[in-house]
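Let's look at chain A:
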Amino acid sequence: MSDRSLLSPTGVDVVFALLGAVAAASALMVVTTRQIVHAALWLVVSLGAVAGCYLVLTAEFVAWMQVLIYLGAVVVLLLFGMMLTRAPIGPSDDLTGTNRLVAFFASVAVTAVLGVLVVDAFGSTMIDVSGEPSSAAVMGEALFRYWVLPFEALSVLLLSALVGAIALSKPDEGA
Partner candidate 1 sequence: MTSNWLLPALLVVPLMAAGILLVAGRRAERWATWFGVGVQSVGLLLTLGALAEFKRGSAGSMQLVVEAEWIPELLVDFRLGVDGISLPLVALTSLLGWCAAVYTVRRVPEPGRARAFVGLLLLLQVGMLGTFMALDLILFFLFFEVVLAPMWFLIAFWGSGERRRAANTFILYTVLGSVVMLVGFLLVIVKTGSADMVELAGGLGEQMSGGAQLAAALLILGGLAVKTPMWPFHTWLPDAHTSAPTVGSVLLAGVLLKMGTYGMVRIVVPTLPDAMVRIAPYLAAFAVIGILYGAMASYGQQDLKRVIAFSSVGHMGFVLLGISTLSVVGINAALFGNIAHGVITGLLFFVVGGIKERTGTTAFASLPRGLYASAPRLGFLLGFAAVASLGLPGLAGFWGEFLALVGAYHPAVPEHLYYRAMLVLAAVGMVLAAAYFLRVLRRVGQGPGSEKTMDDVAADEWLSWTPLIALTVVLGLVPVLVFEVTDPAVRMVVESVAGALP
Partner candidate 2 sequence: MHLSLPLLLSVSLFGIGVYGLLVRRNAILVLMSVELMLNGVNVSLVAFDVFWAEALRAGQSLAIFVITIAAAEIGLGLAILLLLYRMRGSIAIDEATDLREDAA
């Protein structure tokens, strides 16, 4: 943390702001576009920009995880999902429901409340992003030194999710 003036943006601030703007804008596209495949692609852009933000914040390992898991796996899964459910290709009007107004106000309200809260609480706080990035080595040490038990629990969770997903997808189950 430094004692620089509040209103003097540094380069890092600018880079972060640009990346953030990209992320937010493409996220907006995700929830508004009329083409379902486009939404997935905008999601890629948004998540990628967020990954960039992580890099700026010196969270190197998290950024790569973001890229690997979200961009690599999740989005692909989603695309497969669209394919299997015969999502319409091309613009479609029934992607959005009828309660647009309510949703708008609710989300704006959430954003506003949280935003006001954040600015009110941390408006003048500075963080230091000049330190050593948290590489895989650093994170690995943290994870396996302090967070082993949750980590293992998580692996069990993943396993059961896997089993569950398979069980659900078997054609002769359910229905």
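One rule holds for everything that comes next: a residue touches a chain if its C-beta (ideal position, glycine included) is under 8 Å from a C-beta of that chain, and two chains touch if they have at least 3 such contacts; residues count from 1.
For anyone wondering why these and not others, all candidates are chains of the complex that A comes from, given by their letters.
In this text, all values refer to a predicted model and were calculated from it rather than measured experimentally.
One candidate from 1 or 2 touches chain A in this complex, that being 2.
For chain A in complex with candidate 2, the touching residues are 6, 10, 12-13, 16-17, 20, 23-24, 27-28, 30-31, 36, 39-40, 43, 46-47, 50, 53-54, 57-59, 61-62, 65-66, 69-70, 73-74, 77-78, 80-82, 84-85, 87, 94-97, 99-100, 102-104, 106-108, 110-111, 114-115, 118-119, 122-123, 125-129, 131, 134, 138-139, 142-143, 146-147, 150-151, 154, 157-158, 161-162, 164-166, 168-169, 171, 173-175.
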